[in-house]
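Complex shown without one protein chain; remaining protein chains in place.
Letters A, B and C mark the chains in the order given here, with residues in each chain numbered from 1 onward.
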Amino acid sequence: MIRIAVLGAGRIGRIHAANAAANPRCRLVAVADIAEEAADSLARSLGCEASRDPAATLAREDIDAVVIGTPTDTHVALLLAAARRGKAVLCEKPVDLDIGKVDAAAAEIEGLGARVMVAFNRRFDPSAAAVHRALAAGAIGAVRQVVITSRDPAPPPPSYIASSGGLFRDMTIHDLDMGSWLLGEEPNEIFAAASTLVDPAIGAAGDFDTAMIIMRTASGRQCHINNCRQAAYGYDQRIEVFGARGMLLNDNLRPSTLRRYDATGTEARDPLLNFFLERYAEAYRLELDAFLAALAEGTKMPLTVEDGRRALRLADAAHLSARTGRTVTV
Amino acid sequence: MIRIAVLGAGRIGRIHAANAAANPRCRLVAVADIAEEAADSLARSLGCEASRDPAATLAREDIDAVVIGTPTDTHVALLLAAARRGKAVLCEKPVDLDIGKVDAAAAEIEGLGARVMVAFNRRFDPSAAAVHRALAAGAIGAVRQVVITSRDPAPPPPSYIASSGGLFRDMTIHDLDMGSWLLGEEPNEIFAAASTLVDPAIGAAGDFDTAMIIMRTASGRQCHINNCRQAAYGYDQRIEVFGARGMLLNDNLRPSTLRRYDATGTEARDPLLNFFLERYAEAYRLELDAFLAALAEGTKMPLTVEDGRRALRLADAAHLSARTGRTVTV
Amino acid sequence: MIRIAVLGAGRIGRIHAANAAANPRCRLVAVADIAEEAADSLARSLGCEASRDPAATLAREDIDAVVIGTPTDTHVALLLAAARRGKAVLCEKPVDLDIGKVDAAAAEIEGLGARVMVAFNRRFDPSAAAVHRALAAGAIGAVRQVVITSRDPAPPPPSYIASSGGLFRDMTIHDLDMGSWLLGEEPNEIFAAASTLVDPAIGAAGDFDTAMIIMRTASGRQCHINNCRQAAYGYDQRIEVFGARGMLLNDNLRPSTLRRYDATGTEARDPLLNFFLERYAEAYRLELDAFLAALAEGTKMPLTVEDGRRALRLADAAHLSARTGRTVTV
Partner (left out) sequence: MIRIAVLGAGRIGRIHAANAAANPRCRLVAVADIAEEAADSLARSLGCEASRDPAATLAREDIDAVVIGTPTDTHVALLLAAARRGKAVLCEKPVDLDIGKVDAAAAEIEGLGARVMVAFNRRFDPSAAAVHRALAAGAIGAVRQVVITSRDPAPPPPSYIASSGGLFRDMTIHDLDMGSWLLGEEPNEIFAAASTLVDPAIGAAGDFDTAMIIMRTASGRQCHINNCRQAAYGYDQRIEVFGARGMLLNDNLRPSTLRRYDATGTEARDPLLNFFLERYAEAYRLELDAFLAALAEGTKMPLTVEDGRRALRLADAAHLSARTGRTVTV
């Protein structure tokens, strides 16, 4: 039985801790957060220990693995500390906003031969996984175009924007990973057009809130991503892959299949599952399970720091392209 | 070129006349209605002759075929008059509300060897025809169950109810024909449960407005029909056929594929096509064309008076079952 | 914390035991089954005690509640034994196949004031619950018609048929409960037409495999149920409720939203979730939670033995109607 600790008791830490508590492959030993009350209340509800010192927790002899769900600027330090002590790590994305720090961390981790997985949770979503499986099975032949729609229900507070690294590093990074995964080839060119159409305060903070991106691989495959920080109708997460022999589409999820017809004559359905904690609840569960399974079975991590590094480089390139109006070679 | 006249310039006559005017297989010579103004205005818009004497029109030497779209109580007389003069006839349903008169007419028509088609337009609806074609091609194996949903957007005026022959002969008759057609076997038992849930005035007139019917064939195949004189969301026309190897479903039609997502988060679509003139516009066109094609090519009529007779007998049996609470053998 | 035991370690007992183990409102103390190996292996995987004596287990002082998932013919004895000792009970349906025994049990349970819930799991399905909530909120006005489609992917083995109580008591009973719940009024008339279209062996065993039922309430509301023991395309579970101001529809569930388009040009989707353990996994979880919530909060059980009794009486009446071809008054 893998003994695990979760670092961070905020929104994302709580998800991982609850999944760890329910997963038969592991035993949740402790949750740690510098905010004492957050750690205490989470530990109490899950029946594990609480700590207000993440660094001390990851160093415990009786801990085999940690999940890092603390603020982004603490990821690298905790990740390396854990790796140096031989702990397996599931680290929330992004590894860091600075590609230089990520490069250095990746190099050290490789040198250590550490078991580290970066948490691009969407790859574990059952519908996204079904697309990838169908591609791998040759269901639609060679990929030609990928289209990813990714719009949030509401923008984060302005305070978050400032420290977020910007739209591309904070939000698009998920889609850049997904696009690379589905293209089946590394993108080597990226173009981005970006605007501020939602909230002028976002523009004033030097960021964008609405963007369209095109990536291209060496063989000519293309991927389009569209993003917006706010969609009135909810969290919009769709995928389309078009190949030589067909097309695959994923639609949004709703809480029930209920359709209502009233005197307006239209067919109405439930609102979309709103927001990532609900929409990707199953993905978070499966992601942790995949991490634990790789540990238990000694197999390759399904996602590594290299994947995090690659996505961040694409995000940086998209940022540069949006500023210059030119294609950026990656 | 078949020379054709349309008898009746009301709602249904106007549909047939416009289709005749546009069909390259025939030439619309005249429209006739005892209401002079209706005949005149229709004739003017389509560039043909007008008459206020349907009987005289059908007797014209230069007419090969007539469409009978006059009130139900005139059908048999006009149908027989036309048949006796060797004219081909497309007659609106029901042939008559009295099964005795229909039996007599059917016998005389058979004796004359007359070319008569009864207008169960729904069989020509592209989606219903696609279901029937798939059945005939063995797409789902032997039929087990048929479910027909047929609800009108709004009840007819009380005055109409009185002379309509009642829910089963007026409205269900279409579904009884459709059910028999899709079962692929003659129903020999029928059961009906009926209520007045829409308008007490309909009950006061001795009729029902909401009904559920079950038909059964000798081999045990089953058909369910549900009817209501009023559906708040519009004209509901759906078909389901369940067989040994699969299922076929037909959904309602809408004017466009538009889906709207707004701040309520639901997906909304266009209202249903509302009412039979819109919903079955294409079916009426194809029905006339099938009639003309059978004439031009000398082939069997796709629907005969016998089909009308059979549907009326089922309607009479459903009526009796609803009154007695017992299965009626047909 | 409610201390619970699960009686029966077969297919359904395993579901309940796993849900009990994961539910924070209770602690799974033991599983009991006369088949020692089944009890042992289930207990081992969930970390609880095993017993091969259900009667002894329910009598334990440290048990507050039991889930009865043993064979149908043991339900009443275990249910009454538990009730007499003051244990709360969640009992699988049907309570018994003999209405006389169910009547007697219901009377004794009422006299004891025991806390007993009958497990009509489908009422807890999120989509069915969404329909019921919408009805209660008046979304479509007064109910006029309910249509329930309920077809199994494959028939049970002939040996099961013989002891099942027949199609209506074994399979339709779920739909009879669902129909009564959605009609919002007690049905007082029922009609059934039944056939053997799937397997002659089922007919030889004196049962039917394909049926259509109509129920009617005193005010004239109507409910249609269609059943078949085998559907080539999988487990078909749909609900339609038609009311004075609109309609509600529930569709089947699939594992993902994936749609595939290939060279045939059609749009293909994932197969339906197949069979009740998968399709109603969430319903089983929510059902147990509702039972535990009612215990914890001291509120009324969401479903009682009376609901089981009512559904069985409708099943008996449907059986009689199918044999006689007449409406049966309940």
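Methods note: a contact is a pair of C-beta atoms (placed from the backbone, for glycine too) under 8 Å apart; a residue touches a chain by one contact, two chains touch by 3 or more.
All values reported here derive from a predicted model rather than from experimental measurement.
Engineer: Can you tell me which of B:A56, B:A107 or B:L249 touches the chain that was removed from the display?
Structural biologist: B:L249
Engineer: Looking at B:T57, B:S127, B:T196 or B:T304, which makes contact with the chain not pictured?
Structural biologist: Among B:T57, B:S127, B:T196 or B:T304, only B:S127 touches the chain that is not shown.
Engineer: In the complete assembly, which of B:E108, B:E185, B:D199 or B:D270 touches the absent chain?
Structural biologist: B:D270
Engineer: So that we can see where the missing chain sits, which residues of chain C does it touch?
Structural biologist: Chain C touches the missing chain through residues 232-234, 261-272, 274.
Engineer: Spell out, residue by residue, where the missing chain touches chain B.
Structural biologist: These residues of chain B touch the chain that is not shown: 22, 24, 45, 126-127, 130-131, 134, 139-140, 245-253, 255-263, 270.
Engineer: In the complete complex, which positions of chain A touch the hidden chain?
Structural biologist: Residues 140-142, 144-145, 147, 149, 151, 189, 191, 193, 195-198, 210-212, 214, 216, 219-222, 224, 226, 228, 231-233, 236, 242-247, 325-327 of chain A touch the chain absent from view.
Basically, only the chains that are shown with their structure count from here on.
Engineer: From the Cα centroids, identify the chain that ends up most central relative to all protein Cα atoms.
Structural biologist: Taking the mean of C-alpha atoms per chain, the most central one is C.
Engineer: For chain B, which other chain has the most distant CA centre?
Structural biologist: Centroid comparison gives A as the farthest chain from chain B.
Engineer: Rounded to a whole Å, what is the gap between the Cα centroids of chain A and chain C?
Structural biologist: So the centre of chain A lies 40 Å away from the centre of chain C.
Engineer: Provide the C-alpha centroid distance between chain A and chain B, rounded to the nearest whole angstrom.
Structural biologist: 57
Engineer: Please list all residues of chain C that touch 2 or more other chains.
Structural biologist: Counting only residues that touch two or more other chains, chain C contributes 140, 245-247.
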